[in-house]
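A protein chain is absent from this complex, but the other protein chains hold their places.
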Amino acid sequence: MRRNRTLVLATGALGLIVLIVLVLPVFLPSVSATDPVHRLLPPSAAHLLGTDSYGRDVASRLVSGGRASLGLSALITVCAAATGLVIGLVSGFFRAADAVLMRVMDAWMSFPAIILAMALAISLGASLWTELIALTVIFTPFTARVIRSRVLAVASRAYIGAARVSGMGRWKTLLVHVFPNVLPLALVQVVVLAAAAMLVDGAMSFLGLGIAPPTPTWGNMIAEGRSYLVTAPWLVVVPGVTIMLCVFLLNLVGSALRQAVDPRARTLHELQRLRTRTT
Amino acid sequence: ATQNSGTDGPPVRGGNLTVAVPTDPQSLDMVANPGQVTAQIGNMMYEKLFEVDRDFTARPMLVDNYTTSQDRLVYTFTLRKDVTFQDGNPLTAADVVASLDRWRKAHRTGQLVSPDIDSITAGDPHTVQLRLKRPRYPIIDELASPGTEIYEAKNLAGLPATGFGQDKAIGTGPYKLKSWDIGQQLVLQRYDGYKSRSEQDWGGQAGAKHAYLDTVTYKVVADQDALVNGLQTGQWDHAMPTNDQYESLKANPAVVVHNLPGGNENVIIPNFTKGSRFADPRARQALNLLLDKPAINAATGGSKDLTIETGAFASPDNKSFYSTAGEDVYRQHDPARAKQLLAEAGVPAGSTVHIVTTNSYPEFGKWAVLLQDELSKIGIQTKIDTYDFATMLGTLTKDPAGWDLTTLFFDSALTSPAQMPALTLGTLNGSSSAELDALLAQFNASTNADQAKSTVDKLQDLTWRQLSVITLSQSRLYAAYSPRLKGYDNFYRIFWNSWLAP
Amino acid sequence: MALLELDRLSVGLVTEHGDRELVHELSLDLAAGRTLCVVGESGSGKTVTALSIIRLLEFVAPVRTSGQIRFDGEDLTGLSPDRMRGYRGRRLGMIFQEALDSLNPAQRVRRQLVECYPRHLREQAEAKARALLTEVGLTDTERVLNLYPHQMSGGMQQRVMIALALMSDPDLLIADEPTTALDVTTQAEILALFDRVRRDHGTACVFITHDMGVAAQVADRIAVLYRGKLVEIGDRDEVLTAPSHPYTRALLACVPQLGVSRREGFPTISEALLDKGEVATETLVLPPHEHPVDGAPLVVDGVSKVYGRSGRSLRAVDEVSLEIAPGEFFGLVGESGSGKTTLGRMISALETPTSGTISFGAHRCTPKGLLGSEREFRRATQLIFQDPQSSLDPRHTAARIIAEPLRELIGLRGSELDSRVTELIAEVGLPADTAGKLPAQLSGGQRQRVSIARAIAAEPSLIVADEPTSALDVSVQGQVMNLLLHLRRTRTLSLLFITHNLSLVLSVADRVGVMYRGELVEVGEPEQIRLAPRHEYTRRLLAANPELPRLPEPGLLNR
Partner (left out) sequence: MTRLLLRRLRDLLVILVVVGTMMFFVIRLIPGDPALAILGPTARPADVAALRSAMGLDGSLWEQYLSWAGHVLHGDFGSSITYHQPVLGVVLEHIPPTLTLAVLSSVISFLLSVAVTSWYAVSPRNPLARALDRLSALGMAIPDFWISLVLVLVFSVTLRWLPSSGYHSLFTDPVQALPALVLPLVVLVIGQTALFVLTLRESMLGELPLAYLRTARAKGLSESRVMLRHVLPNALMPLITQLGSNFAMLVGGIVIIESIFVIPGLGHLLMGAVSTRDFPLIQGVTLFVALLFVLVNLLVDLSYAVIDPKVRVS
């Protein structure tokens, strides 16, 4: 089936990237070895993706930056999606909790994200953990709100009442009836989050709030390289395209995955194929 | 792009010059706010008793002439008579006294000079008398340094430490404030009542000033890319991009790049405080031996045109302070010996050096990275903490023994030791010493240029012995601007005597 | 010439394991101005056929059709989507089986009614909408036009659905069980309306129903479907009085009749007998009452429910007091919108009363909510929802839905659970393969039985059954009733049985209550209600009850 092929291909590609990022740094020259004589070299056999302004090998940095970038966005996604999902589910389903939780989320969200990030980055120093905390804190309420709006719709369905009549506890109903009906949206949210995390990580580095150099991340590679956009465009293009590729693949995986968990979407898809075929 | 030659043609009056500045000036009070942008704009608006010429030598500006007593303790300044403030009020001795009093109290240089001053008093409306407790050689230079701008006395009464607001930003200079949209732009306008001095050829900030331009608009452009792009697309006529951009701008025919006098002294600052890994002089020597300064400069300086490989704390343009003493120490490079020395000083391989730096200026972070790389080559680990500038300063001062190295750069075009950060860092890294104080006193007691110069050499030599800072290089500043900007071959901060070709 | 002609229409469902045929080689025709009633087993493909004619099935399920559907001489199966669209609405109108789900939840009734009219005719359309709503018996038209679907009772929704289909005066009206949620008086009005429409516009009608009485009243011809095949078609009287196919005969024999008691069990159709071509009905013999009837009565004491805030409030239930003894079968009938569902929901503690209390044993529902252990209460009280479709989680299979109360209330797990689920599926007369299906893949009647299986799974002592058999054919209805009666014989089970089927409830209930505009206006034994109704509304109900012409083989009924 076509969907499955996309899923397999995209997952495979992502897996390959993860593998490269995990394994390859062992074999590559050190990421922090500077070599001012050979700075800003264009891509060549010795330096597959050229060198940066310190004369460091861009390829090694790209690969090892992937560890931080991918790892970080995965962590952020997991943390923010999990907390957002829990808060969204609970507040959409329990009216009493909703009033409090949503006000807290509102206050939380109306607190400018950038201040939060800066406050954290500045007071704790820019590092992986600060960024993780900052981005999780920033993303959680957004996820929570999106999830909650769907939960509200699901909660008004008669089958929720039916579950109650069947003696199912509220929490279990939440888990068994509400959660699966929210799951497709949550999956989309996960992909959105992963993508956003990767992009915001870049933006944070760009603002000097992310993981601090010399530890490479794709974001701070772009930030460092941007002074050389004209003279050494590969410094910006390479990590930029890598981010795009990863986010794009994530998107593909997400939508394929969503169809896998949602039986209705599956038949819809078959339907569409059939209609396309018959006419 | 070519350097300006003398073929600018006759001056043209009129027009608006748009200048990109990296931050909002925030305050136009040059005492309360020693920031660069404030200085850049303030120099267009205010004047001092003396101003430096293109060799950084003080020349009279608001002073018509002055006399010095035999014992070099009493200076009598006669003010120019026709000078008016931009609100129309005439300049009086009372204004000068009030301005200089505030300088003594509130400005860093003033505070350093103040112990030597006995009094500053007004004789008649056009004479001011300065009495010293002991002779002070650089006093005239110091009166030509930032912070001594003359404001109206009535505007200075009862000011808080935060300084005055834009309503009181009134000076005697050729341009006055027209409008200020905070964070966005500030517009200066020609002051029609300005009376120029008659001299033509002093250069720098001194001498005759002709306001050809109707207005000068300062636009706040923080982002480097925006700065360069706007320059190329003609959104502003003048900017001072980072050194990274120099080569590509130089190659661009639509832009003129021009090296400016003066520059920055780029330094690594070791912490002398007990508890730091560099409290031991041998550790500092080792650090100096370890640093491959040419390589570091190559990786961060941007272009050869902009890097001066010198260990001096003053710019070579600054004739009376530039010294080559200690140059041999600056050029030493011996990692093996460095490793040994470090071990002797109790910093064996495997120990960790704590570097505190900031991402507010890109160079600092770069030096930190290169430092880390060189240290790692001799087996020393590093922990780099990167903060924004305000936090970095806070961190450095809050826990004086909690850091080992930091990075900064200093203006290297200043005119007295009191203004040289490299010599006054004691509060930050605990490097003050009796020897330094004695040398400074000796400098102040000089009677002539030669004597002064020899003391400067000793100061420079002391710096390289003590290693209160380790200078990496001097960076030259440069301006990049539209070819339409003419008559602009002076200091980077000023646009009088400049005009826009039609 | 026939307006509609089906020529060997087959509808197959495309699945991963090849096609599954839902309707097999169906041929029939219908002339303009005539009514064809389609009756038959639940799940026999009536809705599928109807949806295939108007070609809406292809939007929700991957299907393949063969054969021809000729409408006015044109074969609909071959039309492009665009041309087909031209037929829908103006020429082919449809009333769907599940009204609530079929209305847009986010639009007011007004908008949904006038939508198919072009903008410049909106005023005219609104006038027409008002007229139609009045005709379907919704007199409070202004209020109804401004309601959202979820604010209406089941019957109101269904009547809005009917008005919707009649808005554009179609040439052919396909009505899929249009009156299941209506009380018999309203049903009579609706049937009269159909008749009027047929006479005024010459509208032909395909009328799908389970109610033989209704079929007898409206049909010109009757078609009988069984397992996706047409087993019999003919003139009304012919089919009703001289059925030729054993299935039809059996079906007719199962119809409940006023005055015939079914307390000892309902006749049902036996497939085994049917296959042999014999007389195919059998009547289960219920075990005798053995066990002592014990437990607590349900006491409803002065309960009211007010919807909306002061100003535009609605008293859905008004000071209803009622007592149901342990083991009693209490039938509740009444006008559509009279508050039956609301009362049922309050008794099952899904809704809190505005005033009054409901007590059942140790449990008490008060305006403050349910007092005491909810789990205990749920074990004791179950509710069969009026609208099965929306009460089933669209993502859960039938088996999982049925297993839910078993897990939650009884704590069954593993193979024990599985076998109990399988048992329950069989008990409500569903084919075994239902277990793995999602609600959307079931027929209306199948969904309803899933919902019943879920309610009886936990063996409660009180079931509030809100129209549990409205979508079932009489045989399956018989099966379900037998099941309930059986349960009542073997253990203590009280029933609050809400229904519109007077014949059914009078034939089986111990006592019957009549609700009218929120009030319980009359309570009595079936015989008393039937023969000596006291309230005016009860009399009207009885008068409107559709009756089947006397059947040729009355002997069968008592066997």
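A few notes on this one:
Per-chain numbering from 1; labels A, B and C assigned in written order.
The rule is simple: contacts are C-beta pairs under 8 Å (C-beta built on N, C-alpha and C of every residue); 3 or more make two chains touch, one makes a residue touch a chain.
These numbers come from a predicted model, not from an experiment.
One chain is not depicted; across the entire complex it touches A, B, C.
Interface note for the absent chain: among A:I122, A:L135 or A:L257, the touching residue is A:I122. Checked against the full complex, the one of B:Q200, B:Q381 or B:T397 touching the unshown chain is B:T397.
For chain C, the residues in touch with the chain missing from this view are 51, 54, 56, 59-60, 81-82, 85-90, 92-94, 96, 98, 101-107, 112, 115-116, 148, 150-151, 161, 164-165, 167-168, 389, 394, 440. Take chain A: the residues that touch the chain left off the picture are 95, 98-99, 103, 106-107, 109-116, 118-119, 122-123, 141-142, 145-146, 149-150, 152-153, 156, 184-185, 188, 192, 195, 199, 202-203, 206-207, 219, 222, 226, 229-230, 236, 240, 243-248, 251-252, 255, 258, 264-265, 267-268, 272, 276. Where chain B meets the chain that is not shown, the touching residues are 23-24, 26-27, 32-35, 106, 108, 111, 160-166, 181-184, 219-223, 225-226, 229-230, 232-233, 235, 360, 387-398, 408, 421, 424-425, 427-428.
Note that only the chains that are shown with their structure count from here on.
Not a single residue in chain A touches at least two other chains. Annotation for chain C: no residues touch 2 or more other chains. If you check the complex, the residues on chain B that touch chain A are 224-225, 242, 244-245, 247-248, 295-296, 298-299, 359-360, 362, 365-366, 369-370, 372-373, 376, 384-388, 391. Taken together, the chain A residues at the contact with chain B in this complex read 32-34, 36-37, 39, 53-55, 118, 122-123, 125-126, 208, 212-214, 226-231. Chain A meets chain C in the complex at residues 156-159, 161-169, 172, 176-177, 180-181, 263-264, 267, 270-271, 274-275, 279.
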